[in-house]
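The complex is shown incomplete by one protein chain, all other protein chains being positioned as in the whole.
== chain A ==
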């Protein structure tokens, strides 16, 4: 009987050895995988107990972590949440994090490579790791100014950038939302608030419209047509082109008209520059037929279409469809058919022309600052691409003066300021349009590139919000 008891003891021993083996596996061998598991919220929870860095505009926090009572030690608080919601995004337990809060998470939590040594020191001194602050290139006053230019109830985006550095000075969209509502600790409250926000037409708290909404760019696309045409050597600014009020798209019976009611209807023939100024459509079908699709694919790619860009948030790549037949190409070169672009993409078009053909990498983050105010990382201006040559850029600039001087953008005129811009209107269903303008000033020494787009708006309201607002913005910028 004693032997049986001993055997039982051995069996129990084995059970305990199995337990210890299983514990060693979970706590040692598999612990890293488990910690990284997508279902594991502990990392997030521990982040919520640490001081997270602030997001700064003009040195003032627009997002910061304040000590809080309750479930977690800190609460993320946004000042002016609607003004900056599409830039900061939100940082929440229930809905995750978006935009800068998401892409700059490593810096904000102090987990970036730059803070490696700080973390090592904290490990030994027992101090909690503090996150770094992220300072933006945004000009707070300008941001507020452009945000207020977008009427409530419209889907509008305004971007102001520096063509010489790529720095984004203002990037605002409506409809906006209160990020604080999504940052609440209570999961139930956060879910209820999210549900409510999702009912707002045209709003997704997960998407920044300036870099996430793909829409038809309309006639602003003609900037690329000008580059392609001039580069081919077949066209010059004073080349006289036929301008019928309607053409039939190649190989089809579908007519393509000049925009009715515009000044184009009256002139059967005009120079390339005049056609750009009045934004006539029909001559571009001829240009597309003559050049074929390759130059357009080439130019759009150089300007950034189809490329993955980070500012540091990921920008949805703009689309110029491949394998277009001549009829589709004829529609595409006036920014219709399946051509889709983000507001930032059209801003980059203006930046590239303004900066002698070189597009600087668009950028939103000026620097990362450690808790002890050391600058951990500073963004140097970087080239994104050489979109075209200086000569072509200068010629396009000259042609883009036309719309403001005597064409579709006359309402943008600012006395004493040399402005280059291109308007655009793409027709949607239900008599709605996308209304665009993208340009820069002063034309000979560009300081700012401005892009304005209103989506799903009626033509009259749209055109009253683009050129006049460009004027207001440039006045605000240059009368500072």
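Criterion: a contact is a pair of C-beta atoms (placed from the backbone, for glycine too) under 8 Å apart; a residue touches a chain by one contact, two chains touch by 3 or more; residues count from 1.
Here is the rule we use: contacts and distances are computed from a predicted model.
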{"item": "Chain left out of the displayed complex - its UniProt protein name, from \"Peptide/nickel transport system permease protein\", \"Cell division protein FtsW (Lipid II flippase)\", \"High-affnity carbon uptake protein Hat/HatR\" or \"Cysteine-rich domain-containing protein\"", "value": "\"Cell division protein FtsW (Lipid II flippase)\""}
{"item": "Residues belonging to chain A that touch the chain removed from view", "value": "1-9, 12-13, 15-16, 18-20, 22-28, 30-35, 37-42, 45-46"}
